[in-house]
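What follows is a set of notes on a single structure, which appears directly below.
Just one protein chain is left out here, and the rest sit where they should.
The chains carry the letters A, B and C, assigned in the order they are written, with residues numbered from 1 in each.
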Amino acid sequence: MRFHLTEEQSAIQDAIRGTLADCWPMERLHAFADGDTDFDQTSWDALMRLGLGSILLPDSGMGLLDAALVCEVAGEAAAPGPLIGQLLAVAAVSNASNEAAKAHLDALASGAAVATLAFTADDPAEAELMVPCARAAQYFLIGSRIGGISLVEAGEGVTITPLPSTDRSRPVSKVKFSGAKTLQLFAPEDPMTAKLYSAALVLVAADALGGAQKCTDMSVAYAKEREQFGQAIGAFQGLKHQLAHMALDVEPARALVWYAAYAHDADLPDAARAAAMAKAHLCDVYVRSTRAAVAAHGGIGYTWEYGLNYWFRRAAFDRAWLGSPSMQRARAAALAGW
Amino acid sequence: MRFHLTEEQSAIQDAIRGTLADCWPMERLHAFADGDTDFDQTSWDALMRLGLGSILLPDSGMGLLDAALVCEVAGEAAAPGPLIGQLLAVAAVSNASNEAAKAHLDALASGAAVATLAFTADDPAEAELMVPCARAAQYFLIGSRIGGISLVEAGEGVTITPLPSTDRSRPVSKVKFSGAKTLQLFAPEDPMTAKLYSAALVLVAADALGGAQKCTDMSVAYAKEREQFGQAIGAFQGLKHQLAHMALDVEPARALVWYAAYAHDADLPDAARAAAMAKAHLCDVYVRSTRAAVAAHGGIGYTWEYGLNYWFRRAAFDRAWLGSPSMQRARAAALAGW
Amino acid sequence: MDLSYGAEAEEFRLDIRAFLTDAWAPATALRGAELKAYIAEFRLKATKRGYLHRAIPKQYGGSEQPVDVIRAQVIREEFQRARAPMEMGGNGMNMTVPTLLEAGTDEQKALFIRQTMAGDYIWGQGYSEPGSGSDLASVRTKGELSADGTKWIINGQKIWTSQGMLSTHMFMLVRTEPDAPKHDGITYLLMDLNQPGVTRRTIRQMTGEDGDHTFCEFFFDNVETPVSWQVGERGKGWQVSRTTLKHERAAIGSADGLGNQFKKLVELATETGRIKEPLIRDQLARIEGFVMAHRYSSFRLFSCAAAGDNPGPVSLMMKLALTEIGHEMALLAQELIGEYAFIEPAAAGGKGPRAPRGPEKWMDQIMGSLGNSIAGGASNIQRNIIAERGLGLPRDAAA
Partner (left out) sequence: MDLSYGAEAEEFRLDIRAFLTDAWAPATALRGAELKAYIAEFRLKATKRGYLHRAIPKQYGGSEQPVDVIRAQVIREEFQRARAPMEMGGNGMNMTVPTLLEAGTDEQKALFIRQTMAGDYIWGQGYSEPGSGSDLASVRTKGELSADGTKWIINGQKIWTSQGMLSTHMFMLVRTEPDAPKHDGITYLLMDLNQPGVTRRTIRQMTGEDGDHTFCEFFFDNVETPVSWQVGERGKGWQVSRTTLKHERAAIGSADGLGNQFKKLVELATETGRIKEPLIRDQLARIEGFVMAHRYSSFRLFSCAAAGDNPGPVSLMMKLALTEIGHEMALLAQELIGEYAFIEPAAAGGKGPRAPRGPEKWMDQIMGSLGNSIAGGASNIQRNIIAERGLGLPRDAAA
């Protein structure tokens, strides 16, 4: 029986943490946030060099849990790029039987080609989809209950309208697909279609976990160093208890993310429901954590320069992406047969 | 323009407060709570001697606001007896045109005859109603959408089954009316029927306000006197901020109760909605306040002897009586045309 | 209780209406300087009639009226109704002038009040400093007397000055007695900001908001101000800065901002169709309970002010209540806007093509609702104020 991280898993997280600390410091984030692109090649290459792209290859010996641990660290660092889309595109293509699609697998697994996620409840042929990092993507992993899962190449038939984005680290665009070159991977009724959707929910939950942890860490560190009325503000019980509650919100939720990922990897009967619960719970936690962090910092937390706002904005994105907490809770209620 | 209490209104509240302090100290409450009756003649007579029974007589020069101020103090003191029923029975009978009913008015207004409230959403002829202080009541003011408002005399056709009651100060009974002597006061469609229901909601909100205030006052007093780690526990920011939030929950809500009562007296168009909002909001406040008070006291607050539990139990009663907060909020939403 | 203002006030209302009908009729053509002149002219008339600048003595251009919150309220209502301008807003009228009237010298009053009323002087507040946060008395900006003792030489930094880019002057706290205990040794000074040694910089907020109307940071490098511009005694600046404002500031409308925002939230729920969901209806009504409590408490405060009665602790709770309700509204709004949360609201100066300003504009409120916690744990300070001044609990064991 094992239900905590192995030393190797922790080591991988530390390695990614270190890489992002080098190639994605606050200055880079600031510059990117005010820039005009939706992708950062340097940090992308650095992450891909660690082999993250291939985590969800069937023969990698790793699984959604390991992918989640990666997304957690990315969330911590407010990393740019469509990491979740990339990981799932590799999972989808490598598990599909579409040979034409398989031809793109190497480029995807190596990260040489960038893929992003375009899931929707509506008919993707009709809808305008909100897609992160769309301008940088060579591939779109499209998913819907109507169309199942398919891989679309950027270019003809794909219209991209960049939007001013709340999330400055993962800018979104409105994307319209009409007559684009589409490779069908899984039919709507194929279990993989539902599984990939659940997997996406777990990875978003992991991103939220990392972000919420980061906000808590920043707040605790600030409370230790910042002095007022002649002492560290962290010595005042009022703030102290608020920080304790931030930690109480985040730390136990970690095991929920682990379980949802584990349930997916082990194909447990409650995997889909656990994914919905994790997405709902962690996105609520993330939003609460970012708000609590700004309050705990006071004025400086409200400044753009300090940077807290990037996580606040990621929390807003994660919360609204792929179904809000209340929508996921409604799903979870139905899945429980309530 | 005047939107706070007159000196006279405050003086009346103080008079009732003083009376209850004399005739309803904690020892009496303890004894009553373990006793077998649902009525205390001594405190009832003392209150009635102050003329409370006649507040809602049309010519009293007073109104629902004054009645609410009385119920607030009664809630503070966890006073026994069907005060709300008595006040409304007088209002109903005195405003009705039923002469046979009018014959009972003096006895009701003087408090010589006790009346309690039996409102229900269902058909009172069918339902078993949960009624406070039913055993002591000579009269039942029955209200329902089906039957309108009527006055029923205790005795034949009225079956009373006492219940072990959560609220030890206002024990409830299951009451069944079949073939009882019934005096119709207002038809279902008569505006007075709806008005009396709204008035009841406002008076429950006032009882909740008084109780919540009492819990806050007890907690603050305890925090000042109780010492730990060498100082008054009220000096610890953690508890201090919790107490501040108890006050923040109760004190602003006072003006909401005033407004609901004023809107009723002034026949403002939003009177019914204000009553529903006040009932919902104050009962939530009351429940939160009693829980927060026990937590603020720690062990002693959890003991029976200390007495906090009597307000906790009244809060449970007020919350469930005449429609829970979520039910009243649903009404308020509909009344707003949402 | 009675929410009408009474016959006397209604009569007064008619006077105002009559006045406004002929005094406030700007030709729609009026623009720029002409409009400015017309408004100045109007303000003079309105002041002569005792409608504006009621707390300011005649000798300084005010109308010197007895305190009367009801009349003040009726004036506000009628001017709003006629869309007529009232006094200049901002720190100058809200803080500098009342402070000068309370503690200023005749020379200072003569020097500053009229120009401030006219809007020629715009005042920035110089209280907060980096590192001071809620601990305003921990002033580090230094003030030293010039050799000839005629000027204060100021060095240091101030922060969170609203509209700082537009300010012509600043009222500020500087430490003049470095060895005195914290709350002593602070002096209250006025300063002309248009002089060498003054550097200012806007502070970009998390909403992205930036530019002239946002907060500012000031740096002072040997900036001078005459000793005659010192308000109150040297070393007594802390007390001067506590000068409380005049009573007429109590306004019925003080909670309208919140009420209007709640109305907009209901509209949002209606537009999105989600108002038909029981979950949303319940959450809206739950929040409205607090909104109503806040609204009628503001009536209560107004009524007490009118009668000169003490409203008790509730007056200490309004700000924290506002913060907490704003927080709840933000969370619900975030649920209601759904995927519009992806889109940067215009105010945030997002890059790229402008999307039409739809529900995403709520992202401003959702982030802005955190602005209340500006100035270091302000909410925890509010909690202490309620607990200590409102409930009489002991001061922090810590402090």
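One rule holds for everything that comes next: a residue touches a chain if its C-beta (ideal position, glycine included) is under 8 Å from a C-beta of that chain, and two chains touch if they have at least 3 such contacts.
Bear in mind that the values here come from a model prediction, so they are computed numbers and not experimental data.
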| said: In the complete complex, the chain left out here touches which of the visible ones? | reply: A, B, C
| note | From A:Ala125, A:Met192 or A:Ala232, the answer for touching the chain not displayed is A:Ala232
| Per the touch definition above, residue among A:Leu29, A:Met277, A:Ala292 or A:Ala320 touching the missing chain | A:Met277
| field | Contacting the left-out chain in the complete assembly, out of B:Ala113, B:Ala263 or B:Val294 | value | B:Val294
| said: List every residue of chain A that touches the chain not included in the displayed model. | reply: 1-4, 65, 220, 223-224, 231-232, 234-237, 240-241, 243-245, 247-248, 251-256, 258-259, 262, 265-266, 274, 277, 280-281, 284, 326, 329-330, 332-333, 336, 338
| request: Write the list of chain B residues that the hidden chain touches. | output: 34-36, 130, 161-167, 171-172, 226-229, 231, 233, 235-239, 242, 287, 291, 294-305, 308-309, 312, 316-317, 319-321, 324-326
| field | For chain C, the residues touching the chain missing from this view | value | 277-279, 282, 396-399
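By definition in this document, only the chains that are shown with their structure count from here on.
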| field | Inter-centroid spacing, chain B versus chain A (mean Cα positions, whole Å) | value | 52
| query | At what distance in angstrom does the C-alpha mean of chain C lie from that of chain B? | reply | 41
| In chain C, which residues are in touch with two or more of the other chains? | 380, 383-384, 396, 398
| message | Where in chain A do residues touch at least two different other chains? | response | 236-238
